[in-house]
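Take this structure, written in structure tokens, and hold onto it; I'll ask about it next.
All protein chains of the complex are present and in place, except for one that has been dropped.
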Amino acid sequence: MPYKQAVEELKVKLKGLREQYQRSSNHTPIEFVTGRVKPISSIVDKAKRKNIPLNELEDKMQDLAGVRIVTQFVEDIETVIKLIRTRTDFDIIEERDYVVEKKPSGYRSYHLVLRYPVQTIEGEKKVLVELQVRTLAMNFWATIEHSLNYKYSGEIPEDIKMRLMRAAEAAFKLDEEMSIIRDEVRDAQEIFIQKQEQGRKL
Amino acid sequence: MPYKQAVEELKVKLKGLREQYQRSSNHTPIEFVTGRVKPISSIVDKAKRKNIPLNELEDKMQDLAGVRIVTQFVEDIETVIKLIRTRTDFDIIEERDYVVEKKPSGYRSYHLVLRYPVQTIEGEKKVLVELQVRTLAMNFWATIEHSLNYKYSGEIPEDIKMRLMRAAEAAFKLDEEMSIIRDEVRDAQEIFIQKQEQGRKL
Amino acid sequence: MPYKQAVEELKVKLKGLREQYQRSSNHTPIEFVTGRVKPISSIVDKAKRKNIPLNELEDKMQDLAGVRIVTQFVEDIETVIKLIRTRTDFDIIEERDYVVEKKPSGYRSYHLVLRYPVQTIEGEKKVLVELQVRTLAMNFWATIEHSLNYKYSGEIPEDIKMRLMRAAEAAFKLDEEMSIIRDEVRDAQEIFIQKQEQGRKL
Partner (left out) sequence: MPYKQAVEELKVKLKGLREQYQRSSNHTPIEFVTGRVKPISSIVDKAKRKNIPLNELEDKMQDLAGVRIVTQFVEDIETVIKLIRTRTDFDIIEERDYVVEKKPSGYRSYHLVLRYPVQTIEGEKKVLVELQVRTLAMNFWATIEHSLNYKYSGEIPEDIKMRLMRAAEAAFKLDEEMSIIRDEVRDAQEIFIQKQEQGRKL
């Protein structure tokens, strides 16, 4: 299966973007990059649950291979997506914005499905890869929701669901507070640069 | 300088703990591990600021080499520290608890200073390494405080400091909400296991 | 400079080929893959030596970025090159066969120059990468010649040159002995499979 190879290549490519930002001494919208191929057992479970025949797996299941970009600020998500859209080494075949319209559970994230060409020993093969873009706070919450979902086999009890919602709100609040600081940092920097320019003119 | 080597070895060792937890199918108190050696420029800056002569650098500056363990839950910090204290491959020469007593800025984290023996081509050399243990939310906030501190050279304006404090509170709130869920998950699991045991006895 | 990124991506891609061969349980023609970007000091030295103006560096110096595939057997070189030629993720703009026609020094290796597209934060940029394909014995000898060349600044004394030639012949002999074994192994396997087939027919 060329899925592992696709994930490895995309990880190196996206981590490379992060390094480029850092060396250009600009704010990097990419805090870290992770990737994984769904383990066989999870694939079988999901196929059963959703009644997907095995021969349609590759087309129907878009998250066999997954790559994630985690950002510091909500605003960075937009920056990352715009950059992803300019690339010519894969096609974007779908986008879903769960940041603006969060899921009922409280889940927020931006999803893209990529069609990525892998060069194998039997020639080129195109595979689907799900790319998630989210802030640290969104990622934090989603990690915990994921493990609870796993423990309760997708049926989290009502009261714990409520607790999760409250945690999601706390994560959301943290993102908001961070965004406000981000704007002030930017304002402060702009004022600083303007003063410097004025200083030169005197 | 054997600092880089000490950091590389500790990273492999602590990441190994994480894998051991995962394979033992217990909750892993270690979400991820990072490490770095302070860049020369930062060392010189700090030495000037704190008036440390160059020949006393290695003894006085305990964070030339740094390793960080990030946890999901506040309670995991305690678990990690207890495990660290049982190890025989280094000495712990200092511990500071900024989780219980957070810094005025809002900073929370548990710090240990380790004396770690590195085998060099000129024999064994013991170096100091700072080990920080903190939750994802604490880490998130600290990362942003660090970059603001860097931008304002340690003198963050009063109004931005206030904003940072509010963000720290949001992060703290998130940790609290998460802790509550953690307890419920544990309770749920215990009830589950008890029922299973009762089932066997019938 | 996007050279480092090109090398990182090609390393992951070529190492991926190796894994694909291993999982397909065929003989893998790729023993290992290495890569490097020429350090700045070497670039400046070579530019001076060859009188290359700085603005023509990227076009004239084709080995700023280098990737190397090392094989067990001489015959594997051909297999690797054929596979490289089928790929669609870069263009091959030059090939030089120093395996059939070795250099006067005794150097043997197959060289390709690739034009590889890197997706940067400022859009796609195509860079030249030199790909060397050689056996373990060729690589072994070349490594030592390289370090002697470095020590004598390219002017190796006549008597040491002679010694190097003798070592090159020993490496060549080793490759030949290995090739003979390789054929026998293959023959043995074919006989084995034929017998198995005959057994089924009885």
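We just call them A, B and C in the order they show up, numbering each chain from 1.
As a working rule, contacts are C-beta pairs under 8 Å (C-beta built on N, C-alpha and C of every residue); 3 or more make two chains touch, one makes a residue touch a chain.
Nothing here was measured: the structure is a model prediction, and the numbers come from that model.
*Asks:* Thinking of the complex as a whole, which visible chains are touched by the chain that is not shown?
*Replies:* Touch partners of the hidden chain, whole complex considered, are B, C.
*Asks:* Of the residues B:41, B:88 or B:153, I need the one that contacts the missing chain.
*Replies:* The one listed residue touching the chain not shown is B:88.
*Asks:* Can you name the residues of chain C that touch the chain not displayed here?
*Replies:* 31, 72, 136-137, 140, 143-144, 148, 151-152, 157, 159-160, 163-164, 166-167, 170-171, 173-174, 176-178, 180-181, 184-185, 188-189
*Asks:* By the contact criterion defined above, which parts of chain B meet the unshown chain? Give residue numbers in ascending order.
*Replies:* The list for chain B reads 2, 5, 8-9, 12-13, 16-17, 19-21, 24, 83, 86-89, 117-121, 123-124.
One rule holds for everything that comes next: only the chains that are shown with their structure count from here on.
*Asks:* How would one label the connectivity among the chains shown: line, ring, star, complete, or other?
*Replies:* Per interface graph, the chains form a line.
*Asks:* Regarding the chain A and chain C pair, does the interface count as same (over half of residue numbers shared) or different (under half shared)?
*Replies:* same
*Asks:* Could you grab the centroid distance between chain B and chain C? Build each centroid from C-alpha atoms only and quote it in angstrom.
*Replies:* 43
*Asks:* Any idea how many Å lie between the Cα centroids of chain A and chain B?
*Replies:* 25
*Asks:* At what distance in angstrom does the C-alpha mean of chain C lie from that of chain A?
*Replies:* 37
*Asks:* Using the touch rule from the top of the page, what residues of chain C touch 2 or more other chains?
*Replies:* none
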